[in-house]
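Missing here: one protein chain of the complex. Every other protein chain is in place.
Let's turn to subunit A:
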């Protein structure tokens, strides 16, 4: 079958329409009659969203394929409704050359589950000393526009200034992991009464806020764009709000886990809750939700960070930082932001698709679900409720913090560039997806 007809979906939660997909694009919307060569998806009661875009994913390939690969990570992404992921640079080797980013980019195309846009390292080997070949990565087939040393902070003020200026030359953006390193040496969890009681080294909010404050001033001074990764504190929100009011070109992301979970979970020393930046207080969660609702925080990004079981089955201090998050992101957002009335579906489409696409200079997501746009579509069943479990994961690692948590919303179908990657709530087989993607590429060329 060459086409897809989505029947009776509620577009962005507003109007009920049918969506016709042909040749990788949205061919028509409205009231449509199925044609013989079309696969019909019954979307009665489902919300149609644009394909989701994650600006912050760790795919782990090359180097840590035991945790995740481009294939397994994009399968996890597709099952979570994503059609594009930006792959972080902290692989081994580091994504600091055109060769590495082109390789990762090509694997995404080959597998077909999602568009993979590699993020380039700002500094060689993430060592924070010399700029990597930003121009070469920007001009490569991977078309890199987001640069980040995520995992470590670009703490040298001069290097940060130069990086902002240099990346601006290529219309790129620096995505900063804001963590003052000296204030967080050995840090294990949010600094506060609980860290004092548990005897775990604190990660103080000021270590994030101080870097963001410096960086927005550098962004103002240089006129360059700055993107702040995984904002986690109420104080950071205040700084970003101030910067935006002054017209500084800063954007910010929040992770789903920082919108739902708090440091209280650390009490049992279960390392599934160990993440960087750490889970914070109730007040921070509230401030982050409000900031996402009022636009101070622009987007949701998962910081999907797969780790093997042994990296979490150990004492807290020895365990790795990070949680997987692609599969659970939309359910967490529905639970925390839609059900609370803080966002509607149109807002959700903005913070999880068009806005991250715009920050990453990703084409095809500006006018989603309209005739002629690339066919990136996600169908959500907003009535679904379930207690989250490892069985809901599709990537290679199972370090989810949500097991046993009741979440609303489920991804029923995902279409990536016209290729169904999820149907009836299940991933389509890898060979089918790869072949369909290859056919569409051929057709586009021919």
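To be clear about the criterion, a residue touches a chain if its C-beta (ideal position, glycine included) is under 8 Å from a C-beta of that chain, and two chains touch if they have at least 3 such contacts; residues count from 1.
Quick note on the criterion: contacts and distances are computed from a predicted model.
Chain not shown in the complex: UniProt lists it as "Aspartate carbamoyltransferase", one of "Aspartate carbamoyltransferase", "Thiolase domain-containing protein", "Cytochrome c oxidase subunit 3" or "Multisubunit Na+/H+ antiporter, MnhB subunit". Interface note for the absent chain: among A:34, A:157, A:314 or A:435, the touching residue is A:314. Contact with the chain that does not appear here is found for just one residue of A:10, A:29 or A:195, A:195.
What subunit A contributes to its contact with the hidden chain is residues 188, 191-200, 202, 204, 268-269, 310, 313-318.
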